[in-house]
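Here the complex is missing a single protein chain, while all its other protein chains stay put.
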Amino acid sequence: MAHPVENLSSIKLAWAVAWSAFWTGFPFKLIVALLLLAGQVHPWEGAGLVTLLVVSIPIDIWAVGLTARTVFLERLSMEIRGPVGVSLWWQGAVLGALVLGGAYYAVGTTVAVGQKVAAAIIALIKKFYPALPIAEQITLELLLWTIPTAIVLLVFVLLWLHLFGWRVKRVVVASGQTSSASFVERVRQWDYARVPADPTLVLVSFAGVIVTLTVVFWVLLPVTTPTPHPDYPLQQVQKASKPVKPEELINKTEATLKKAEAVLAALEKEKSRETTKGKSK
Amino acid sequence: MGSVQPKIKSKVRCVDGEVGEVAHVIADPLSLDVSHIVVRANGTERQVPVSAIGAVRDDAVQLTCNVAQFSGFPELEREDYVSSKEVEIPHLEDRIRVEPGEVLVPLPVLEKNCARRSFFAGFIKVIGALIGLPLVWPVLRFIMKPMYVPYDNHWIKIGNISKIKTDDVGVQYIFKKSFKDSVLEREEDKNHWLVKASPETLKKIYRHGDITFYDEKGAVVWVNNQTVPYVAFSGKCPHLGCGYKWRSHKTRGQVFLCPCHLSIYDATGMVLDGPAPRSLDVLPIKVAASGDIEIIDVEYKAGKKEQVRIA
Partner (left out) sequence: MNAIFQKVYDFVDERIGLKTLEAKLMNEPIKGGSRWAYVFGSCLLFIFIMQAITGMLLMFYYIPSADHAYASTQFIIHEVDYGWFILSYHFWGSSAMVVMVFAHMSQVFLWGAYKKPREMIWLVGLVLFVIVMAFGFTGYLLPWDQRAYWATTVGVEIMDKTPIVGDFLARFLKGGPTPGQMTLSRFFVIHVMILPAALMGLAGLHLFFFRSAGPAGPFRGTTEELKAKTDFFFPRQVWKDIVAMAAVFMIICTLAFIEPVQLLEQATPDPGEYHPEPEWYFLFLFQMLRWKIFSGEFGQFLGAIAIPGLFLLLLAALPFIDRSPERNIFKRPIALLSWTVVMIGIVVLTVSAILNREFLD
């Protein structure tokens, strides 16, 4: 008898895991991206992108593991032993790299060819209908090359989902154990998988992080606009610069120190008097 | 069986005898039908599924089971249910009417663990802080921008002493003051009172010595002294900021009188009567050889015993 997982389409299974995993990890990555932005590093290029991708790895492993377990438990009534997240993540990543490589090439070619063909078609139309207005031309040309591009892209996404679904199924077949729990119990189980072992600790550390972030935000946020209007007469705040007279400053400081010394001496005297009083008593 | 409407307090009978009465009914939150009745029998409440009900009559519910089977039904776990009054399920109360009594709705399985609920409740507060907290400081600064501007220490020409004919009489000087008011360049009519003081009056005014004016950092801006016999009083009544006038009073003769709360001051600015907490405020004054008067438009907080400069 075929394994029950074989009844599910691999694309649907992969979608169920990948889509929820994406959104599970999203808020955490968003925070990382925002922190990078606050530090004036663009998370979409260079070092920022590398940082974001590296930080995403543990987040994704955790998210894939969590959502995969949920999907198996709820839909297939299967419990999985072992590090599902790690195993699914690296397989998905390898497949992703392969498919992305192929997609990069294919989409690039489609865009290049598509744009050429679109331009040729427009030229042809213009031959017969020279008055083709610019607005129509732009939209027509855009559609002519984006539609095939979108289709190629979709094919690659489906390809990846199919391959990933195939790997997901293998994981289930290899290490899945049928759970005897009722549906209600299974829902409860995956729901509980989302509660930390020590809620108070998590809440307190979260609150700490938020207070820290708030202070960082206050420090980073410029008081006046970082992009002033070129014509705006900015009122330069002129600080009345007091001419510093070093001699005066020294004299003043000396006087203050002397005063302080006098006060200190007086205090000590009083103290010693009090202690002697106490002793005499 | 969807339309079963057992009445609260109606007798419940098994095939071999009466067992108790209906205490509550339990509704299915999805189908909005009665799923169980809760039967109170000898102090225990048992939940009986509607499938065990044979017939519902006006005053009694007939069960299809016998007494022995009845005692096999589970006891009601009240904490697993909420009253229909504490839960919002549209149309539930239109469908099931059991007045006066309680319709119970089972608590969803996911809501049964209190620790779980409180974790989420805590989380909501923490995330709420994430939204609210960052705004506190910028919003406060945004609102406060124009509230604590530096004092205006410009000298303004308000008129000429030739207008004053008699000693110890209040003379009003109305002048135009132009200033930047956010983005507007505005001009306002303002007024202060001048007194050409006789030597006795001058002595009274300067009874505590020279009058010194400070900026917000405590640096001296100007000192008025007795060599100038002209004294400028701020047109703002030190009681609550009304505009006072030089008037003749029935018993006190010529005085400064504030029409708002009837504070009365003499020509030296001292309070003769009324609620004012301090004398009239003296302004920095310069009189040129030509007789032109210049003042600094100093403003103090009203209603205080001491002068607190605000502008």
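The letters A and B name the chains in turn, as written, and every chain counts its residues from 1.
Rule of thumb we're sticking to: contacts are C-beta pairs under 8 Å (C-beta built on N, C-alpha and C of every residue); 3 or more make two chains touch, one makes a residue touch a chain.
It should be emphasised that the depicted structure is a prediction, and the values quoted were computed from it without experimental measurement.
Novice: For the chain that does not appear here, which of the shown chains does it touch in the whole complex?
Specialist: Computed over the complete complex, the missing chain touches A, B.
Novice: Identify the residue among A:7, A:180 or A:227 that touches the chain left out of the display.
Specialist: Of all options in A:7, A:180 or A:227, contact with the hidden chain holds for A:227.
Novice: Would you indicate which residue among B:15, B:55, B:139 or B:288 is in contact with the undisplayed chain?
Specialist: The single option touching the absent chain is B:139.
Novice: Using the touch rule from the top, list residues of subunit B that touch the missing partner.
Specialist: Listed in rising order, the touching residues are 29-31, 82, 85-91, 105, 108-111, 117, 120-121, 123-124, 127-128, 130-131, 134, 138-139, 141-145, 182-184.
Novice: Contacts of subunit A with the missing chain: which residues?
Specialist: That gives, for subunit A, the contact residues 23, 26-27, 30-31, 34, 37-38, 133-136, 138-139, 142-143, 146, 183-184, 187, 217, 221-229, 231-232, 234-235.
Rule of thumb we're sticking to: only the chains that are shown with their structure count from here on.
Novice: Inside the complex, what are the residues of subunit B that reach subunit A?
Specialist: 109-110, 115-116, 118-119, 122-123, 126, 129-130, 133-134, 137-138, 141
Novice: Contact residues on subunit A for subunit B in the complex?
Specialist: 184, 187-188, 191-192, 195-196, 199, 202-203, 206-207, 210-211, 213-214, 217-218, 221, 223
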